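Below, a portion of the complex is reproduced, with chain positions unchanged.
So that you can tell them apart, the chains are marked A and B in the order they are listed, and the count of residues begins at 1 in each.
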Amino acid sequence: MAITLGEIATYLQAKLIGDETTVIHGLATLSDAQAGQLSFLANMAYKDQLQSTLASAIIVHPKQAAECRCAALILDNPYLGYAKVSSLFDTLPKASHSIHASAVISESARIGKDVSIAAQAVIEDHAVLADGVVIGAGSVVGHNSRIGRDTRVHQNVSIYHDVTIGDHCIVHSGTVIGADGFGFANEQGKWVKIRQLGGVAIGNRVEIGANCTIDRGAMSDTRIDDGVILDNLIQIAHNVQIGENTAMAACCKVAGSTKIGANCTISGGVGIIGHLTLVDGAHVTAMSLVSKSITEAGAYSSGTAMSKTREWRKSAARFRQLDDMAKRLKAIEKNINN
Amino acid sequence: MAITLGEIATYLQAKLIGDETTVIHGLATLSDAQAGQLSFLANMAYKDQLQSTLASAIIVHPKQAAECRCAALILDNPYLGYAKVSSLFDTLPKASHSIHASAVISESARIGKDVSIAAQAVIEDHAVLADGVVIGAGSVVGHNSRIGRDTRVHQNVSIYHDVTIGDHCIVHSGTVIGADGFGFANEQGKWVKIRQLGGVAIGNRVEIGANCTIDRGAMSDTRIDDGVILDNLIQIAHNVQIGENTAMAACCKVAGSTKIGANCTISGGVGIIGHLTLVDGAHVTAMSLVSKSITEAGAYSSGTAMSKTREWRKSAARFRQLDDMAKRLKAIEKNINN
């Protein structure tokens, strides 16, 4: 990859201070960058590195433009500029636009134009792959499932029957979409399985990380709306709904029938119990347990802060005495006030 | 699917109030149901919807029968009735009862009658599949492993060597059974692997969700007894034992050699440390850490309740001062009493 700063400035609609003929070969952080590389400053904690970086150019906010010792691409949102320019340097292997001889494709499946299906993939009966779909090696698309235009499914993904995925989505390896929701009735101590009759409906421009599990609905569909981004190892139970552009970091678990609003950010390892509603714009900090509905936008937390274990043990022991301590405190106040 | 209310009443052994010739095409919640659909009332929070639902019939407890404006199927346990009737409407594609040409099956494997093996599956040496087994696309059954009668293994499941799975089990996609337990001895700072010589023994009527990991035992077998139900992304370490009919929700992690009793319910995200024993009938709430054995049936918890982050920060800071607060409280009490 080689592209001039002038071409990058045009692509980003950025103002360029410096030589437009400089050739850029790659991207790097300020501290790692070498000559021929482009960097960016988005987090002011790294501002001092503007002086020391070896980068040939930096994407910066207008306020930092004067501090660059190399070429500067000036944008109000340098991080967004970095995101956009990253696509010019993508290393992801190009789709083959062909169907590998070892793939197994049902005669009743409908395959669009320019579809790529890698080795050992399986497309089951009545599945539909729209134009430009890419299916990775070893992935399975189940009966009646539909994958939208230009969606890329990486390797060893398992998509059950009656799953719908929209356009321009990315599904990373090992993810399972449409397995049975965890529904059982108890009959004299034994569990009776509730057949999971719904499907999964995933919108457009959704990205799902690796080794996630998104269960099918019990009667209606589990639903993930347009623009949602999910990191790795996330569990979405049956009948969950996730609103547009909500972001969820790795290892979150959302229990059945919970509705998460739009534009929420759920940090890593968060658990959300079932049958709750989270308003648009809810933010939950790492490893919190959301144990009741959130009706007001804002940040929510549970847990305790980290300590040295020997200090923590004392606090943890006292935690169990908290109710007793509160009552004694009240008794003293009464005593003093009398 | 089309079945009359009369047929459903017979199947459920339910009393029917209404027209037995009414045809039912599907199941839905009270709020979603349309004419031609059957619903149920199990959670009294939804009782008001008996008035407004468009369902053609509802499975209800005798106490609510009079409140239905449509046909009623009367059962003491409506939720169990719903579970049973769900199997009449199942959308899961039928097993093929055939072996796909692309599957790779060792000559030394023993394959029963009416077995289905989907595309790209692999059955390794000396594996045994009993009558009626269904193996999904891309799944691997390792050397010497045995799958019991009518058990269904979904797509891309990895079963290592010397694993035994009983009859009428379900294993969802992406699950790994029999990977090495995490056993290492330390030799001058470096880890020396302990070969994991045991297997995994899974009973009958066990359901295992998607992307779980159930490790093989160090010397004897990891053991999951009859009727256990596991949700997705659950980690079962080496030598764990789980008693009959215990239910475990998503993202639980059970460390090595812990023994969990029968009829326990472990909520989502719970961690259980190693070498513990949990008595029959232990119940653990979501995201708790079980840090010592449970010797008495009942409910157990750890963690803190959710707050707004700015409130939570104050509590978390004070948590670290708890021991100091407790000592000061005691000093005041002494002071006052003197």
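Following the convention adopted for this analysis, contacts are C-beta pairs under 8 Å (C-beta built on N, C-alpha and C of every residue); 3 or more make two chains touch, one makes a residue touch a chain.
As the structure is a computational prediction, the values presented were derived from the model and not from experiment.
In this structure file the full complex is assembled from 3 copies of one chain, 2 of which are shown.
The rule is simple: only the chains that are shown with their structure count from here on.
Centroid to centroid, with C-alpha atoms defining each point, chain A and chain B lie 25 Å apart. The touching residues of chain B, when paired with chain A in their complex, are 26-29, 32, 77, 79-80, 82-84, 86-87, 89-93, 100, 102, 118-120, 136-138, 154-156, 170, 172-174, 205, 207, 209-211, 227, 229, 231-233, 245, 247, 249-251, 263, 268-269, 286-287, 303-310, 312-313, 316-317, 319-320, 322-323, 325-326, 329, 332-333, 336.
Contact residues of chain A toward chain B in the complex are 102, 104, 120, 122, 124-125, 138, 140, 142-143, 156-158, 160-162, 174-176, 179-180, 182-187, 189-195, 197, 211-213, 215, 219-220, 233, 235, 237, 251, 253, 255, 271, 273, 283, 285, 288-292, 298-305, 307, 311, 314-315, 317-319, 321-322, 325, 328-329, 332, 335-336.
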